[in-house]
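Pasting a structure below so you can have a look.
Removed from the display is one protein chain of the complex; every other protein chain stays in position.
Should a chain be cited, it is by its letter among A and B, assigned in written order, with residues numbered from 1 in that chain.
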Amino acid sequence: MTRYGFVLWTAARQQWTYRAEMAMRAAQMALFMGVFLALWSTAFGVSGRAELAGYSLPAMVWYLAMTETVTLSTSRVFMEIGQAVRSGDLAYTLARPMSYPFYQVAYSLGNSVPRFMMNLLTASAVVGLGTGRVAGSLPGFAAFLGMAALALVLDALIAVLIGLLAFWIEEISPVFWIYQKLLFTVGGLFLPLEMFPAGLRRLAEWLPFQFITYAPARAFVAFAPGEVLRAAAGQAAYIGLTAAAVTLVWRLAQRRMVVHGG
Amino acid sequence: MKTARLVWGYVRHNLMSAMAYRGAFLLQVFGMVLNDVMLLFFWWVLFNRLPTLQGWDLSGVMTIYGVVAFGFGLANVVCGNSFRVAQAITGGELDYYLALPADPLVHLLVSRMSISAWGDILFGLVVFLIAGPVRWDGVLLFLLVGLLAGLIMVAFGTLVGSLAFWVGNADNLAMQAINALITFGLYPVEIFPGVVRVLLYTLIPAAFVGSMPASLLSDFDWGRLAVLVAFTAGIVLAARGVFAWGLRRYESGNLVTVRG
Partner (left out) sequence: MPIIETRQLTKTFLAREKQPGLSGSLRALFRPVRREVRAVRGISFAVEPGERVAFIGPNGAGKSTTIKMLVGILYPTSGQAQVLGMVPWRERARLAYQIGAVFGQKSQLWYHLPPSDSFDLLARIYELDGRAYRQRLAYLVDLFEIGDYLQVPVRKLSLGERMRCEIAASLLHRPRILFLDEPTIGLDVVVKQRIRDLILELNQQEGVTIFLTSHDAGDVEVLCQRAMVINHGEVIFDGRVSTLKREYIHTKTISLKLGEPWQGLELPGVEVLKHKGYGVKLQVDTGIVPIEEVVARLLSRYAVADINVDNPPMEEIIARIYGDTETQGGKDAETGG
């Protein structure tokens, strides 16, 4: 286990050296937050109400800041895996005494940590200045941090799963887009689940996607211990499930490993 | 005429090589369609709660998506390098195009095709058709404004990409500007505060690729169409001019790329 921790640590340190990329991500985050501020200010103004589905304007924008902080911190490790599979470069990491997919999970998480810190700072700064307040509590923040960590683990496992699909299909990025859009929609990235029509909301609550975006952000803007515990249990359950899936898929992949050229 | 043949030749060639990988091709195209459809989810939920937003309803926003996606798709299918101009300049790829008789800017732009962009074209067309009742002249107008939006995107990509002639690491900056154009383009321009709105008609001309063409489709007006055409012509000429100007001070990058 410690070696995976060390992979994570090394990846985080390397990510930290990508200054230009980090600055670009900060700019992108600021842009998104600006758009959301404008959009929701208009929407709340038009509706003439102080709350939509239980969210005030600041709560809504802070909710978005938190969902974006998590999603924009995820790494795109599936691209590297896909490329390694296609080029046959897997050889390298494979000649080592450790599990390739879980090495990639650790690597992905390592990339996410510095991004997460920077995204959190940028989004909070823009949204804090824009709304003039912090729509969240201290215990809510603690719960957010814990759940965001679990969310990133779950996301990394899913990304590795997508990457491993490269053994069967030539182009995996469309699968990633679909996954990403599921986060956008039923994951509650752009809209809290409370805004959904009732039927859709019930469905979304059972899917894994809301555990990555909605659950941590909700914990921040509306902290409720019972809800947090239930959501964390859901996260853990899905982490177990996807980890098992990764192990299984990797076993299948090894069996049908086909290399082009040689 | 020679340019048209070059463009068509590349489109044909790129399409052929893309189709060699059938699964990948279909998956990318339909993956992108699905991807775009899901972007509309947000608006569908939002308009369930609010009747309209500054005069825009769901079908209006769908029309914006239709135009932007169609234009984006067209730009990236025909001119797949539009958003990579800065990379091409810093990477020294230009040498290859300069050594050939064709117009280097056009040649650079068309020599790559984005496969997934076919999905954007398909989505744009379909979403426009289902957004509201359309007549045949509406379809023609859609194709026209979609083409204009595509041209603006190509020209804008070229303009910000040409920054690489003067600024060292312009890749990131150019990518940011392009992201901003597309992101803002997908929202009705009226939701933004006044200062930002001015910006969206000038520095980042997002209003011209989204809200403005979409409003022409629901509420036609010769005057605004003339403005749109004039703006497109202007930015295309500006892009050509700036690129040609930059080319004069071009120093080839030290990266030698071999085209396979």
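Keep in mind that, in the parts below, a contact is a pair of C-beta atoms (placed from the backbone, for glycine too) under 8 Å apart; a residue touches a chain by one contact, two chains touch by 3 or more.
Owing to the predicted nature of the structure, the values given are computational and were not obtained by experimental measurement.
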Of B:19, B:198 or B:237, the residue that touches the missing chain is B:19
Which of A:29, A:90, A:172 or A:246 touches the missing chain? It is A:90
Residue numbers in chain A that touch the chain omitted from display: 2-3, 6-7, 10, 13-14, 17-18, 88-92, 94-98, 254-255, 257-262
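Here is the rule we use: only the chains that are shown with their structure count from here on.
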In the complex, go through chain A and note every residue touching chain B. 20-21, 23-24, 27-28, 31-32, 34-35, 38-39, 42-43, 46-47, 52-53, 169-171, 173-175, 177-178, 180-182, 184-185, 190-191, 195-197
Chain B contacts chain A in the complex at 21, 23-24, 27-28, 30-32, 34-35, 38-39, 41-42, 45-46, 48-50, 52-54, 116, 169, 172, 175-176, 179-180, 183-184, 187, 190-193, 196
